[in-house]
Each structure stands twice: as structure tokens, then as C-alpha cells.
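Only a part of the assembly is drawn; its chains keep their places, and the rest are absent.
Chain IDs A and B follow the sequence of writing; residue 1 opens each chain.
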Amino acid sequence: MKIKNPFFKKNNNIYLNDILKILGKNKENKKIKINDISDLSSASVNDISFISSLKYLDILKKTKAKFVIANEPHSRKIKYFCKPIIVKNVLKSIYDITKLFYPDSLNDAVDFLAVTPNIVKYKNIKFGSNVLLGNNVKIGKNTIIGHNTIIESNVKIGVSCTIGNNVLIKNSIIGNNVRILDGAVIGKKGFGFFPDKKKNIRYPHRGMVIIHDNVEIGCNNTIDRGSLSNTIIGKNTFIDNQVHIAHNVNIGNNCIITGQVGFAGSSKIGNSVMIGGQAGISGHLKIGNNVQIGGGSGVVKNISDNSKVMGYPAKDIRNFLKENK
Amino acid sequence: MKIKNPFFKKNNNIYLNDILKILGKNKENKKIKINDISDLSSASVNDISFISSLKYLDILKKTKAKFVIANEPHSRKIKYFCKPIIVKNVLKSIYDITKLFYPDSLNDAVDFLAVTPNIVKYKNIKFGSNVLLGNNVKIGKNTIIGHNTIIESNVKIGVSCTIGNNVLIKNSIIGNNVRILDGAVIGKKGFGFFPDKKKNIRYPHRGMVIIHDNVEIGCNNTIDRGSLSNTIIGKNTFIDNQVHIAHNVNIGNNCIITGQVGFAGSSKIGNSVMIGGQAGISGHLKIGNNVQIGGGSGVVKNISDNSKVMGYPAKDIRNFLKENK
């Protein structure tokens, strides 16, 4: 099920020539409308997509997207399957195009539309003092919202949730029976930018945070929203205090993540994974189902289903214990 | 000295038959009143207690409790000293019983009784803006409370304390001359639950956080309250920023705990212990007096008095340094 993103208004009036122009390329003769920028597997026929590595060639062969951003060497391999648009820096180009489609996905630090909730509109919901709600916030019945909590425009929260005090929620879709504890910050832009000696260039984050039913998010957690895709926390996963989850991370169902764990961007964690305190998971990894990661571990490569690992870098826990007797 | 717990109302009308019923066992013929659920050593004669491991057999032999929850194999060893109540899952049973005695020890995410303080009632206390105090909060003279800080019902704070801004304090008893710095969250429920594929079952936390005189708690710290016992910070212990202390942890006097250290549940730390930045202490450990733990260490076993350790896992610091020259 694809969840619609209500947070970033898309510019629906983008033509291929607009894109070519910001990429510094020559215009086409024909007027071709482009609907959106998407990854290869989810792109529709009128979307523009991109390929950053040939390991995605098989996915490209099946993509519906006609136009695909690529660099020169990759272009030669993909031109049989799509119309490549050749650029020097694929990532930079993607973000320039994202900015074109979603101009407000960058500047979202404060929601000045957030005001004291209209109690008439929110029946069966219990609000603490000094709560601020943005425009068009949807909250299910029997949910409680603690003191000083800010919920920004277009956020959706399900029924029977408990949102603690001093919580900030933005760009997030939250299921039923979810608990978000005091001081958590959910849905801000990820830590992504192009370094530049004078002034780094932040890239737009048009993704969301999606939190499924029965999840618990601990105190003072920080969960960043995705850039092009979403940050997702699966059903019935419980997360302890002071955990940091970077953009695009996907965590499965029934996971147990203890205090001060950190996830770098874009890693995918399976179901029923248990992670001990202060462990760190590097970016772009795939952690299988039923994996157990010992406290303090530093995980720097993929881990297959049912493994138990520990150490820095993390290895099979039997080896770790043997070497450290 | 035992400090009375004013936070969770005990149901004083519990009979043995009520307990047998929730455990799915047959009723007794006699009406026997049970006063409370307690651990073996602090239990009174009318309390119910429990044993989860035979390493506690010596303590059981001296307990005042008549009825003791145990599993089948342990039951055979203890039946000479008490009346065992045999269950399949001791921990699950304890928490079912705790919930029976303390029905509100689970649902405490927001104190809706917290309101702007009545200044007439709190003389000689300086309040910042937007402070919220629950019912029956006691604050000693010359204490200051920063802006946006929330102090929930029944909390006690001593004299000459400094509570910073954006602090949340619940289920806590705080001594004199204590400093709690900005953004700290003190006394929420610990990260304890029974995993269940559909919907994890949180267990009740009827304990408190007890902070003794002259303590300093750093910014954005999280200190969870105990489940059946208390989380305790000893006199004159200083704790730096972003430290996480899980439920039931006991820290002694005169300790120095630097930034981003984490404690898993139920560990007991001696007096005059120094812990370097980002070190992690696993659960259920005993760290002696005058111990020094190097920054970044991962402590996974007990440490005896006067030791200096470092490493992951932590070992004698001389060995660590020798191996890493």
C-alpha cells in the first residue's frame, strides 16, 4: 500500500525542457510534460528517474520511466531500455530536479501555522497545555497529546495514541496505538547536503516518516524523514531513549532497539531484530530478519537472517566471545 | 531508610484468590489477604514474593514472605521454606500481579493535572514562564524552576535546587541542592515489556527515581524510574549531558559520569566511580567502589573495587593499553 504524501506540494507544471535547463543542457523541440521524480522501481511512465550504479541495471530494464538521469559511462549500457539524460553528477542532478518539483521541501524548520487547537474540532482527544497544531492535522479518537507538544501541518495520527510532552512531529504519518515519548523529534529533514567550501548546499527531503501501529518511540529520539523515499518504523517495534534514526532508514516489525542506538542513512532492518544499547548501524546496509546485535556493536556490513553478531566491527557473536574470553 | 512511594495508588483490597485467578489457578478455600508484591529481602509477612533463579535460594530461606511465585523445578527446592505458587513464566506473573496492585503504574505518559503554579502556595520559590506543576508537588525553599518545565503530581524537590528549562520530572523524589539541567527527562516508565508478535505487553513500573543531595544531572539526560524497586542516584554524584540511565539502576555517591554514557537496566554502581564519555554499562552488573572506566568502554561483567578498566569489552586498563600500543 502506497501512502500518499500530503506534506510537500508538487509543482505539476514541469516540462522536460525545464529539467534540461536546470541541468545546463539544450532544450528539446517537443513539449513533454514530466509528472514527478521517482526511483526506478516506483516510477510511472511520465516520471523522470535516475541510475547511480550499474548494480541497478536489472531494475532499470523493468522501469516504466522513459527518461533516466545517468552519467556518460552508464548511459551507454542503458540506452537500449530508456532515454538517458547524461549529467556529470547524478546525485546533484537528482536534487536539483527534486527542488524543482518540491520547492518547499527544504525550508521547513518551523511551522508558523501551528496554533492552539480548536477543541471543538478535536473531540475525544485530550490535549495538555501549550499544545500547538498546524493546519489540517488529523488525530484519531482517544489519542492524548502532552504539554508543549507541537504537531505540524498535515500530520496524521491514528486512534488511541499517546504523544508525550515536548514532542515535535512533522511530515509524519502515525498509525494506531502508537506511543511517542517526551522530547522526541520526528520528521525533520535528514543530514544530507553537498559539501561546498563556501556554503554547503542542503538537498531537499520530500519524504515522510511513517510509523506503523503499536510502535513505541523513546524519549529524546530523533527520527529524520526520507529524502526521495520514506523513513519507516514497522508495526509493534519498540525503541528506547536517545536513539537516532537517519533519513530513509526502514525498520521492520517487532524489533527491539535499546538506548542510544544510532542508524546512519538508508539502512534496511528486517523483522524481529534486537539491537543492544549504543550499537551503531552504518548507512546503506541490509540487516536480515531475526538478527540479534550485541550492545556497543559497530555494524559495517550486511547481516543475514537469524545471525547473532557483536563487536566493532560486528562479527559472529561466538567469534567475538571466543576472542575476548 | 525506606522512602515512601507517593506515586502509585496501591489497591489494598487484594486477596490470594484474586492473584490465583489472574494466574489461571484454582482458588483456595480460605480468604487470605495479600498486602503487596515485593522482592524476597524486603517482603513483609503478608506480601507475595517471587524467585526467578536458585542463586537467590539463600535469600529465600530468610524471607518473611509466605507465598512465593516460582516455576516447577525451583518449587521443589523452596517448598520447605515457603508456600510456592507454581507458574510457567515467573516474570510475566510478577507483572500481572503488580498490575493488580498498582493499576495506574502503566498509564502515566501525561499528567493532565499539571497547571500553572499557585504562587501564593509556593513562597520563596522562583518560577520561570510556562511552568506546569501537578497536584501535591512539594518544593523546598530557595529552589528555582526554569521556563517550560513540567513537574508532575506528587514529586518532591528539596531546598536550594536548580531545575533548568524544558525539564520533565515525574515519579521522583529529589534531595537538597540538586541541579537538573535543561531538557532532562526524569522518572518515566522504563523500557520493559513482554514481546508479543501482535502487540507487546508493557509491564507496570511502580518504582521511583530517587536523587540524593548535591547531585547534578546534565542536559537532555533520560533517567527511567524503577519497575518494582527504585532508580537511585547517590549523594554528590555529577552526571554530564546526554546520559541515559535505565530502570532500577543504582548509582552510588561521589560518582563522575561524563557525556553520552549509557546504563542498561538494574546495574548497581558503587561510590566514587568515574566513567569516561560514551561508555556503556550492560544490565544487571555490579560495579565496585572507586572503579574507573575509560571512555568508550563496553562493560559486560562485574568489576571489583578499585579497578581501572577500558576497552570493548572492558578489561584491566594496563592490558588494554599494552595491546593497543
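Keep this in mind: contacts are C-beta pairs under 8 Å (C-beta built on N, C-alpha and C of every residue); 3 or more make two chains touch, one makes a residue touch a chain.
Worth saying up front: this structure is predicted, and the values here are computed from it rather than measured.
Engineer: Taking the 2 visible copies as a start, how many copies are in the full assembly?
Structural biologist: 3
What we mean here is this: only the chains that are shown with their structure count from here on.
Engineer: Distance between chain A and chain B based on Cα centroids, please, to the nearest Å.
Structural biologist: 35
Engineer: Show which residues of chain B lie in contact with chain A when the two form their complex.
Structural biologist: Against chain A, chain B makes touches at 109-110, 112, 114-115, 130, 132, 148, 150, 166, 168, 183, 185, 188, 191, 193, 195-200, 202, 220, 222, 224, 242, 244, 246, 260, 262, 264, 278, 280, 282, 298, 300, 312-313.
Engineer: Residues of chain A touching chain B in their complex?
Structural biologist: Touch list, chain A to chain B: 126, 128-130, 144-148, 162, 164-166, 177, 179, 181-183, 214, 216, 218-220, 236, 238, 240-242, 254, 256, 258-260, 276-278, 295-296, 311-312, 324.
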